[in-house]
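Only one protein chain is missing; all other protein chains are in place.
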Amino acid sequence: MPTEEQIRHIIARRAALELNDGDVVNLGIGIPSLVNNYVPPGVRIHLHSENGILEVGPSPSPEKADPNLINASRQPVTELPGTSYFDSGLSFAMMRGGHIDATVIGALQVSETGDIASWAVPGKTVLGVGGAMDLVVGAKRVIVAMQHTTKEGAPKLVPRCTLPLTAKGEADVVVTEHAVFRFRNGRLVLVEIGDHIDLDTLRRLTAANFEMEEPLRVVSRWEGDWK
Amino acid sequence: MPTEEQIRHIIARRAALELNDGDVVNLGIGIPSLVNNYVPPGVRIHLHSENGILEVGPSPSPEKADPNLINASRQPVTELPGTSYFDSGLSFAMMRGGHIDATVIGALQVSETGDIASWAVPGKTVLGVGGAMDLVVGAKRVIVAMQHTTKEGAPKLVPRCTLPLTAKGEADVVVTEHAVFRFRNGRLVLVEIGDHIDLDTLRRLTAANFEMEEPLRVVSRWEGDWK
Amino acid sequence: MPAKFETPREAVRRIRSGATVMVGGFGLSGVPVKLVDALLETPVGDLTVISNNIGTPGGGLGKWLRAGKIKKAIGSYFTTNPDVGRAYLEGKLEVQLMPQGTFCEAIRAGGSGIAAFYTPTAAGTDLAAGKEVREFDGKLYVLERALRADVALIKAYKADELGNLVYYKTARNFNPLMAMAADLTIAEVDEVVPAGALDPECIVTPHVFVDIVVTG
Partner (left out) sequence: MPAKFETPREAVRRIRSGATVMVGGFGLSGVPVKLVDALLETPVGDLTVISNNIGTPGGGLGKWLRAGKIKKAIGSYFTTNPDVGRAYLEGKLEVQLMPQGTFCEAIRAGGSGIAAFYTPTAAGTDLAAGKEVREFDGKLYVLERALRADVALIKAYKADELGNLVYYKTARNFNPLMAMAADLTIAEVDEVVPAGALDPECIVTPHVFVDIVVTG
C-alpha cells in the first residue's frame, strides 16, 4: 500500500498522460503541481501561470530565486527560451477565451454531471477563490486530479456537489489513485481502473453514477519509484 | 476678406488657444489637423493618434516617410523621445476611458445642447465612421473647430441636429471663424466674437439659441500671416 | 500549442468558402498582403470579412472585393475605397458599420471569452439603432456583442520559433486583438528568429494566440 504522499504522485503521473505534445497547460496547486515531473518523453508541454507568464521554467536553486519571477503558487520559477510576460488581464483573457489547451486542477468534489467544487469548505469562511473559476470555465480540457475519497473516506465523485461550486459541467476527465473517468456527452464514464482494486470496491467509494467503457482498461498503478 | 483656406487657418489658430500645456490631444481630420501649427509658445501638447501612437512627431520629409509610421489620417509622421506604440484596443481604451485631455474635431452641425453631427451627410450612403464617436464620448474636452456656416451659407450651429449624430451632448467648445461658444451647464454661451462681424449678423448666421457672456470678448481675427 | 510554419499558399488552404475572416491593418499599414494575395489565387469566396477598412480600389482587401470574394464587410471605415460604396448600392455587398472603438472592443471581447459589453459610444445615434440601451450611473450605454472569426489573418514584424510575435510601429493596430479572436490565427511576418531572441518583456502576442506563421 503506497503512502499518502506516494498516492499524490501516482495520481499526478497518470494525469500527466492526459497531456499532449504541444499543449499549453495551466497546473493548479496541490497534486497538479506535481504533474510536470511526469510528462512522458517526447511530450513537451508549455506552462502558463495566471500571474502573467507563458513558458514557465523549472524552479531555480534557492540562491537564484527571484521574488518577482514566480508562478501562481508564489513559488520561484525560471524563464525558458520563448518566455513571455503579460498583465493579468491578458493572462485571464487567455484562460477565459479558450486559448489554454488543458488545465490540471484539484477538487473537493466532482459531480456526475461534471460540476466541480474546489474552493470552499463547508462551515469555514473562505475568502479566496483566485483564478480557479476562470480556469475551469475557459480551458479546453479540464483534468481533475484528486484522491478518490476524502481523508475520512467519503466519496468525492458524487451525484451532486454539496460544496460550493467552482463551475457547472466543466470537468472533462477525473484521475484518481484508483481510476480514470471521462465525461462523454455529459455522462460520466469509467475508462480505466487500477489492478489493486475491484469494481465493487470502486463502486462503494464512488457515490456518483457512472457508465463503463467496454472493454475497461485495467492498469497497474502501485508500481513505480515514488518519492 | 480672407480666402476659404485662410479661414481654415484662422479657426485652427483660435482652437489651438483652447489647449493647455501638457494636454494629451487627439486632432481630427480637416481643420483640426492644422491646429498643431498654432500651439502657442510655452504650451507643449502631446499628440495621440487612434491607430496606436502617443507622442506623434511632425511629418517627415518625403524621403524619410515610413508607410508603417502614420497617423489616423494615414499621413506619415515621426517619433519623438517618449513615443509609445500600442494596439487599437488600448488606444480606444485611452479615448473612451477618459484619458485624453482634449480633442479638436470638425463637425457638420452642433446643436444648442451640444449634440454633434460629423460623420454622415444626408442623402449619401456613408460607410465610414472611424473613431469619431469614441473620441467625442471619451475625451475630457471636445473642441469643435468648424466654419460657422455651410458652403451654401446655412447655419451649422442649430437648435437640433438634422444630420445623423456622432454623439449627444458632448461638445464643450465651438470655435468658428466668427466666434467662440462654450457649453456651460448644458447651455450654449457666446464668449467671444470677431471684430469683423456684428452681433446681429452673427445671430443671423447662427440658428441655435445662445446666451451671451458679459462682457463679451471682442477680438481681431482677420489679422495674421495666413498661408 | 506553438505555431506551425507554412507558406502563405499552404496556410490559406485552410480557409473555406463562407468563412468569417478577420484581417488586420489600418489603411494599408499592417495588412498581411502575402496572405491576402495567396487567398486571391484560391476559389474561396462568400466571405464575411471583419476588417477596419476594405483596402483601396484594387489595393489590399480591395482585391478581394473586386474578385467578388466578399459577401459581407464588418468594420468602421470603408470610405477610402469607393468600390465598397458601389458594391453596397448594387446590393452585392452587405455592410455592418461600427464605431472603431466598439469594433476593437468587440474583437477583444471575442478573444477573451466575454460575450457582450456596455459601451457609451454611439448611444443616441443611428449606429445604436435596434440595440439594447441601458443606463448605468446616469449615463446611457449600448450593449454590443463580441466578434469572433473562423480565421484571423494578421501581420506582425517578427515571430520566434514558438510563434511569439512583435510588431512594427503603427502597423500593430488591430493585429494583436484579432490574433486572439479566431479559431485559427495565421500570422504573416517579415522575419523568424530563434526562441529566446525576443525580449520576454516586449512580446506583444504570446504564442498561445498564434496557430500558423508564414513568411515568404
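Chains: A, B and C, in written order; residue numbering restarts at 1 for each.
Note that a residue touches a chain if its C-beta (ideal position, glycine included) is under 8 Å from a C-beta of that chain, and two chains touch if they have at least 3 such contacts.
This is a predicted model, so every value here is computed, not measured.
**Student:** Which of these, B:L34, B:A120 or B:V137, touches the one chain of the complex that we don't see?
**Tutor:** Candidates B:L34, B:A120 or B:V137; residue touching the omitted chain: B:V137.
**Student:** Of the listed residues C:S112, C:N164 or C:T185, which contacts the missing chain in the full complex?
**Tutor:** Checking each option in C:S112, C:N164 or C:T185, the one touching the absent chain turns out to be C:S112.
**Student:** If I consider the whole complex, including the chain that's not displayed, which of A:D134, A:E177 or A:E192 touches that chain?
**Tutor:** Counting the whole complex, the residue in contact with the absent chain is A:D134.
**Student:** For the chain that got dropped from the picture, name the residues of chain B it touches.
**Tutor:** These residues of chain B touch the chain that is not shown: 22-24, 46, 48, 54-55, 79-86, 90, 92-101, 137-138.
**Student:** Spell out, residue by residue, where the missing chain touches chain A.
**Tutor:** 49-53, 66-72, 74, 85-89, 91-92, 95-96, 120, 125-134, 137-138, 164-168
**Student:** Touching the hidden chain in the full complex, which residues of chain C are there? Just list them.
**Tutor:** Residues touching the hidden chain, for chain C, are 105, 109, 112-121, 134, 136-137, 139, 141, 145, 166-169, 199-202, 204.
Everything below uses one rule, namely that only the chains that are shown with their structure count from here on.
**Student:** Which one chain sits nearest the middle, judging by mean Cα positions?
**Tutor:** Chain nearest the centroid of all protein C-alpha atoms: C.
**Student:** Farthest from chain C by Cα centre, which chain is it? Let me know.
**Tutor:** The most remote chain is A.
**Student:** Which of the chain pairs holds the record for C-beta pairs in contact?
**Tutor:** B-C
**Student:** Can you give the whole-Å distance between the Cα centres of chain B and chain C?
**Tutor:** One centre to the other, that is 30 Å.
**Student:** Quick one: report the Å distance separating chain A from chain C, using the average Cα coordinate of each chain.
**Tutor:** That gives a centre separation of 35 Å.
**Student:** Suppose each chain is reduced to the average of its Cα coordinates; what separation in Å results between chain A and chain B?
**Tutor:** 57
**Student:** For chain C, give me the residues that contact two or more of the other chains.
**Tutor:** Residues 108 of chain C each touch two or more of the other chains.
**Student:** Can you list the residues of chain B that touch 2 or more other chains?
**Tutor:** none
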